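Here the complex is missing a single protein chain, while all its other protein chains stay put.
For reference, chains read A, B, C, D and E in written order, and residue numbers begin at 1 within each chain.
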Amino acid sequence: MSVTPFRLPVIAKLRREAIEALIAKGLRVDGKRDPATPRSVTVELGVIERAEGSALVKLGNTQVMAGVKMDVGAPFRDTPDQGVLTVHAEFVPLASPLFEPGPPDENAIELARVVDRSLREVGAVDLGELVIRSGEKVWVVWVDLYILDHGGNLFDASMLAAMAALLNARIPYYEEIETGEVVVDRSKPPLGALPIRRRVVTVTVAKIGRHLAVDPDFEEESVADVRLVVALDDGGRIVGLQKSGEGAITREEARRAIALARQAAPVYFKALEEAATSSKADGS
Amino acid sequence: MSVTPFRLPVIAKLRREAIEALIAKGLRVDGKRDPATPRSVTVELGVIERAEGSALVKLGNTQVMAGVKMDVGAPFRDTPDQGVLTVHAEFVPLASPLFEPGPPDENAIELARVVDRSLREVGAVDLGELVIRSGEKVWVVWVDLYILDHGGNLFDASMLAAMAALLNARIPYYEEIETGEVVVDRSKPPLGALPIRRRVVTVTVAKIGRHLAVDPDFEEESVADVRLVVALDDGGRIVGLQKSGEGAITREEARRAIALARQAAPVYFKALEEAATSSKADGS
Amino acid sequence: MSVTPFRLPVIAKLRREAIEALIAKGLRVDGKRDPATPRSVTVELGVIERAEGSALVKLGNTQVMAGVKMDVGAPFRDTPDQGVLTVHAEFVPLASPLFEPGPPDENAIELARVVDRSLREVGAVDLGELVIRSGEKVWVVWVDLYILDHGGNLFDASMLAAMAALLNARIPYYEEIETGEVVVDRSKPPLGALPIRRRVVTVTVAKIGRHLAVDPDFEEESVADVRLVVALDDGGRIVGLQKSGEGAITREEARRAIALARQAAPVYFKALEEAATSSKADGS
Amino acid sequence: MKAAHGRLISEEGLRHDGRRPDEHRPVKMEVGVLSNADGSAMVEFGRTKVLAAVYGPREPPQRFMLLPDRAILRVRYHMAPFSTSDRKSPAPSRREVELSKVIREALEPVVISELYPRTAIDVFVEVLQADGGTRTAGVTAASLALADAGIPMRALVAGVAVGKVDGVLVLDVDEVEDSAGEADLPVAGAPDLGLITLLQLNGVLSEEEFEQALDMAWRAIEDLVRQEKEVLRRKYQGVSRA
Amino acid sequence: MKAAHGRLISEEGLRHDGRRPDEHRPVKMEVGVLSNADGSAMVEFGRTKVLAAVYGPREPPQRFMLLPDRAILRVRYHMAPFSTSDRKSPAPSRREVELSKVIREALEPVVISELYPRTAIDVFVEVLQADGGTRTAGVTAASLALADAGIPMRALVAGVAVGKVDGVLVLDVDEVEDSAGEADLPVAGAPDLGLITLLQLNGVLSEEEFEQALDMAWRAIEDLVRQEKEVLRRKYQGVSRA
Partner (left out) sequence: MKAAHGRLISEEGLRHDGRRPDEHRPVKMEVGVLSNADGSAMVEFGRTKVLAAVYGPREPPQRFMLLPDRAILRVRYHMAPFSTSDRKSPAPSRREVELSKVIREALEPVVISELYPRTAIDVFVEVLQADGGTRTAGVTAASLALADAGIPMRALVAGVAVGKVDGVLVLDVDEVEDSAGEADLPVAGAPDLGLITLLQLNGVLSEEEFEQALDMAWRAIEDLVRQEKEVLRRKYQGVSRA
């Protein structure tokens, strides 16, 4: 059952008006950026050496870690010739006073599913390359999103972390033994990178009063009426949308939000590219 | 843990006395029937085309839908030559202000188990005919009871809905493929009806004060001391009993309740027969 | 999440001081023993005939029943040539007003894991002898601890009950049928005793104020700052330790606690031996 | 529908364990077996062993459960993992959920709950060994434990199951008879009030058989309640002498 | 990424079930179908059947949920086990959790919740048969059930999904089209306010296609809201005449 949030941060009315007034002038509460510009973003790859792939994303005060683990498992019955990709998100309680321990709530599930769809719909990972034995053994790729610090806009940070961890992932060495079983041996060098066909980012656009701004920080998010999450691939295509929050938008606002998202997306793609390049330079 | 119900509808004491006084005179609160007569009952078959079988039962204000789904699965270890029949009931929250979302509570579990036993003990479905490969593959028949509107006496309405949905069910087409797996193909015409050997109904008799009455409506049920659910088959045999509720009965009351149940059962069997006949006439 | 206990028995401050003063004088609240002596202990074997092994331990007012059940299952992937031993504890609500129905809480889990490790680390049961077919079929041995009456010191009583039930256990008769499946037949005489290589007991030492005492009863436990559970095998070796409770101990206290535990352990081993002997005399 | 697994009634008319059709298994009853509980009892019907404990009247953990005019009963029927042939998972099964309700409803008519408004009376029934008849042994043990706890009751209750095997009605069915039998009729009641408080039937009986089975059960229940009273009297007298 | 499962648009430009690309499946709407609920509605889009019920404003079971300045909405989207091709486990799936949120957020903008502080308005959406478009049919049914319950609303809402199959934008996708299609754009909105209240896109659309799809959806939503009004008017007039 989904319930109207009743345990929200209290933002004073005056503060709310101040935030809105700033955006109306093309400014943001942090004093550093305009409505089309995300906060400073860094992507660090390979932070968890024991995972197949990993990344730590810092987007303003928001920190999200993503880890990729791979197992050998069975394909879904209706896709015998595809590996399995699963995205899971945990809002661990160290990240925010609003998070309680327990199974993922609707926000964590929505986030994971939006990231999952954004990757899946565009074929970001070529699952057809992850088959070991058709219909029987395929790679199961787990992408685990771990929210470490909630400074607003978990969607964009999580999508970046997922994408970066996948770019960082290496397929572990495996062998088929006589019984036909497939045994993974992580003590041997990995077999190579995951087949990544597309890069995808999401750009979240918040509607605050009558104004739009990308990458809201925690305070902006708290006063936003609604957010539109726009997934874009490296070919510039819209590959996903999600209206999230209790408000509504006009068609004109939807159009403007998509335009803002397009404007902001290169910042994220650049952060991904820099991480990938510096990672290669390290030989890691 | 079973707990004395503490969130019950409040029925005024005067109202309670009025209901009892009516029954003492051989009348009911709805002004339309005597203690041995159920409310008006309709059974509609095939309401969910995508299920193997389905039925919607209206008994007074009570509405229960039943759906039958069939899968291929493994038999129980101790009955390798029998299909599997499973009855499950959900008291979905749209049916009553008393129902909350969540896993089935003790009332839903009791209901499902009483319906299950009533079907099972008398061999209503010939499970021996539902074997695909002895000890390995059998039909698993799910009967899902969905309470849509709780107007009292869920037992009788649910038993009718289950029986009707089973009568309506068609075994889906299947094929054994080379690997030995069995694949169901619902795009092909079904293979035929389920092997139904017996029809069973339950008649619930409520004890209100010192009086007995069949098929209590919601208000009568709320003031009843106890109910006796009597399962009868189309051969007139007693095939199950369940005392339900906090009160007690004398042996004499048990005897009278069974006699009342026998008197009322033909109404339910007739509703089943009419549905089955009109369904055949439709060619469905 | 582990939470500071907030629903504890209230022991008056004066009573607390009295208990401590007694121990300081080398006495106990029950007036019958000194700090190095456990309460009276009895071990009864074979109390549940339908289990593979069972025991009822009474330690003062504490009563713990243990049952051993054996199934045929798969070994763990990394130990293909060993049977599986699993210890599970339930704090059933009839044992104490402090226990609520529900899945095991942290105390029950800690207890089961301490018993499990004490058995496992010393090879109490020779799991290598419990292989039916290497890598495929092994005996899975369930030790279920059932706390029936909580009179303090569940650790020692549970460890005794587990050890006694294992000593009492008989491997059921089984046959491999043509399909390669292994079928257990409990109607036939069992195949013999479990291969027990070592006997292990735990001695729990409570720290009350600045004093130490073994086998605290419920009241002593309620006022204890901390407990040290010392596992000892029949060769006199330390085979496990667990500090349990909110307090701390000095290194000197740890040393003294281990010495006290050594002093008390023979009482438990004797109870085990007597039970085993009288059980053999019964021919059971 | 249960399959006959071979002859369970011998040519002499005796059952697989040598009992006559109307013979109960050896019964043991003991009260006050636990120290923490306010009341407790162990009941054995042959190899079936059931332990019951009562706590209360006490404040329930969740206060919204309170009723202003009576105590609520909270009843749990639970099986120990080692009580059954195959190990039983400790999570409550659907069967245990139903039987907890059925046992609670077998006790509600006799507990004088109006005396303790805004409290809970908790009854915990643990099946330590299951060999048929656990719910009826459970009601019997709960009745004793309630009395041992000093909870005022209108009358004592007891229970027994009558089965039909090889066409013969038999008293106090064990597991073998239950799984092979044609019908199982668990009954509990308070003979002093003439009231049936638990009644279930799984299987097929003619009306005549139902009457005979109920007769058979009732005589056994009367006898069990007599034994309950004897056990309680022994304890009570023991206490009064002390 | 979804694989094309064969041609779904015929040479005549018709869909696998004979519809034109911009053609909605037959729509049925009925209100007041349940007796206990304060409001209820059944909506069918072709074989998709969704039942919605509204309770409230009422006191929520857990009082900590209350908000001092408005009613909270509690929304559950749930699928009957028999509604899908393979039986659906009754435990809520991750998909159901997300859709419950998305549907709640599609209703929040139109429910005038400020009128009922410290209460809950509960909306239960049960999918009885799923053949594509269950979330948008669910929003439509919820809108009707809220109106039927007399909950004050700023406007009625309705929803529809536009898909892209074989490169063609199609209205009101069914399950076959959804699973084979290249994109799925569920939209819900309140035409009387000019507001989109639900918007998701799974799949790839160019900006132009997105605009066209939104146009197509909007026209259908306007039509659905007209039908909602008609159904409610019929019921209202019926009542006023009685």
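One rule holds in what follows: a contact is a pair of C-beta atoms (placed from the backbone, for glycine too) under 8 Å apart; a residue touches a chain by one contact, two chains touch by 3 or more.
Keep in mind that what you see is a predicted model, and the values were worked out from it rather than measured.
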According to the contact rule at the top, which chains on display are touched by the left-out chain? A, C
By the document's definition of touch, the residue of A:T79, A:S96, A:S222 or A:T250 touching the omitted chain is A:S96
Full-complex contact with the absent chain, from A:D30, A:E44 or A:D71: A:D71
Among the options C:A55, C:A95, C:A206 or C:L228, the absent chain makes contact with C:L228
Pick from A:G151, A:P216 or A:G245: which residue touches the chain that isn't shown? A:G151
Which residue numbers on chain C touch the omitted chain? 1-4, 6, 106-107, 109-110, 112-113, 117, 120-123, 226, 228, 231, 233, 237-251, 254-255, 258
Contact with the hidden chain only, please: which chain A residues? 47-51, 54, 61, 63, 65, 67-69, 71, 88, 90, 92-97, 100-101, 103-104, 142, 144, 146, 148-151, 186
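To be clear about the criterion, only the chains that are shown with their structure count from here on.
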Chains touching chain B and chain C alike, please list them. D
Determine, among A-E, B-E or B-D, the equivalent of interface C-D; equivalence here requires over half of the contact pairs to be the same by residue number. B-E
Farthest-lying chain, centroid of Cα atoms versus that of chain E: C
Among the chains, which has its CA centre at the largest distance from chain D's? A
Of B-D and B-E, the pair joined by more C-beta contact pairs is B-D
Could you state the distance in Å from the CA-based centre of chain A to that of chain B? 48
Residue list for chain C, restricted to those that touch at least two other chains: 101
Multi-partner residues in chain D (2 or more other chains touched) are 76
With touch defined as at the top, which chains are paired up in contact here? A-E, B-D, B-E, C-D
